[in-house]
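For this view, one protein chain was removed and the others were kept in their places.
And now, chain A:
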C-alpha cells in the first residue's frame, strides 16, 4: 500500500449549519434543503442523495420556507422577501418584498399558478406565478396574529393556515375565512403560553392535520371545522409535518429529535374505513427537527443538529440495497479545503471567511502507525473576511501558494500572497478581466500560471497569471451547449488538458494548447463526485455518486482497458454499499499504478496492477495479509487497499514531499458546538 507521512489536521473548525426547511420535488426527484445560514442545497434523491447544487447564503438572510413550483424553487424568509433561485447557474434569481413583515411560511398550489405566503402582520398573501417573475395578486382576510404555517388543498380553492392558538380555513376565491378551529393550549403552567400551530397539512379528502407547540398532532374536518382525533406525540413541540404523495402516510418531526409516523390503515382488513394510526417512531436526531419530508421510499428529516437523515421506509422498497439504507449526511459533497501542494499551505473555506494555514513539521521517521514529534506547530497565516454580505461560493489556492482566489455570487477576488519568513502580506489584484465577475468553480493549473474559472453556460475562462497581474486568455465552451453550472474542474499536470464536470453529468475535456474542446466522456446516469487526470498517462479518473469508477484515456478518447475490466467484473459489494461519495482523486507520483481516493469514512488506494476483487474475496483484507507469508500474500491481495484509521474526513491531499494531509472534523466536536438539546427524562437516570 505504501507508506506516507500523514498530517492529521483537526484545526478546521467547520460548523455545518442547521437545516431549516425541506422541499421535495417528486417529478425531478430533487430535494431542496434550506439551512440556517441562508444557503440552499439541492440533493438528487435517486442518485444516492448526491448534493448536486449549492446556492450559498447571505448574511442576515434567514430562510423560513421553501417551495417548488414546477421546477422553480422559491424561498421566503424573516427579512420579508420572496426569493426565486436560478438553479442552472446556482444563484439567486431575484428577491421581491412581500410588504407584510417577516414571512413564516411559503407554499405553492398544486396547479403551479399561485404562491401563498404567511406574514407576521397576519395576512396571507397570494402571488401569481408568471413566466419569469411572480406578481402580488391580493391578500386574504387579515388575521390578528401571525401566520405560521400554510397548506393548500389539492383543488387550489381552499387554504389552511396555522397561527397562534388556531387554524383558519380560507376560501381562496373570496378571501374569506370559512372555519376557525381553536387549538388547545397545554395544561398547567403552559396554559398561559400561546399554542403555536407550527405546521398544517391539508389532505385531498378534506382532513386537515396540524402539529402544534403543545405536542399534539390533530386531525380536523374541514366541512364542519371540528376535531376528529388528536394524538399526543411529544411533551415538546411538533415542528414539522409532511404527507406522502399518495396520502397514506404522514410524518411529524418533534423537538425531541423524533420522527413519528402515522399511517392511514383500515382498521378492519379488507374494508375501506381507514383511520390515521400512529405507527413507527424514528429517533435519528439529537436536536429539534425543523423540517421533514416524506418522499417515495424514505423519510427525510433535518434540524438543528445540521445533519440530513434519510430513513428508508422498508415497506415501500422493492429490493433492499445499499441505495436504500439509512443515510446521514453531515458534510457538503464539495471540497472546502485546498492545498498548495508545493508550499505546504492549506486554505480553509468558511461561509464568511477564508483561513490560510501553514502545516506543521515533524522530526525524523517513526515506525508505521506511530505518531511523530511535532517540531513546528501549524500556524494560521491569514484570516480573510469576505467583503459584502454574500457567502463564499468557491475558492482555490495555487499549487505554489502564491495565489488565493475566491468567488461569491456577486464578485470574484484574486489575491497575491507574499510570504517572506514570518511576514505574511497579501495584495489584491485590482484589475481583473470583466469575465471574472463571478465563478462557479475555480482551479489553478499545476504550474500556477493559469487560473481556470467556471462560469455560466458551462464555459470556463482562462486567465494567465504573472507577477504584474492577470490577463484574460480565452474561454472554453462545450460543444453540447449545456447551461448547467460546472461543479468540478481538473487540470492535468503537464498543463495540456482541462476536464470539467457539470450537473448534467457531462464531463468535457479541453485541450489547453488549442483552447478547443477535445472530447466529451460518455454521459453516465450518476453525477461525478471527484475526478483527476493522471500525471503520466493523462487518463481521466472519475468517481461517480453511485460508487462506480471510470478511467478515460484522453488521448485515445475512450475508456481504458482497466476501466472496461472494472465495468465487466463489477465492483465489490462492500465498496458499493458505502454511503458517502468519494471527494478527491489523487495519484501517487512514486507509483503510477496507484490511485488514491477518499470519502468521509475511509482512505483507499487502488493498485491498478493487482487483480480486482470479486464478491467472494475478503474486501478489507489488510489484517489477513499481514498474517500471511510473502508468497501467499500475492495470491490473496487485490486492488483495493482501504485505510479506516481516519474518521469524518473532509479532505485528503497528497503534497509534494510525499506526505498526506488528512483533514478531519470529528462529529463529536461538531456536537459539542451545537446548542443544548431539549432535556429529557430517561428511564433509570
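A few remarks follow.
Methods note: a contact is a pair of C-beta atoms (placed from the backbone, for glycine too) under 8 Å apart; a residue touches a chain by one contact, two chains touch by 3 or more; residues count from 1.
The criterion applied here is as follows: contacts and distances are computed from a predicted model.
Here one chain is missing from view; checked against "Protein YIPF", "WD repeat-containing protein 75-like", "Ribosomal protein eL8/eL30/eS12/Gadd45 domain-containing protein" or "Fructose-bisphosphate aldolase C", UniProt names that protein "WD repeat-containing protein 75-like". Looking at A:278, A:330, A:353 or A:416, the residue that reaches the missing chain in the full complex is A:278. Residue A:233 is the one among A:6, A:233, A:381 or A:412 that touches the chain missing from this view. Note on the undisplayed chain: of the listed residues A:263, A:362 or A:480, the one touching it is A:263. Interface residues of chain A with the unshown chain, by the touch rule above, are 229, 231-233, 263, 265-270, 275, 277-281, 314-316, 683-684.
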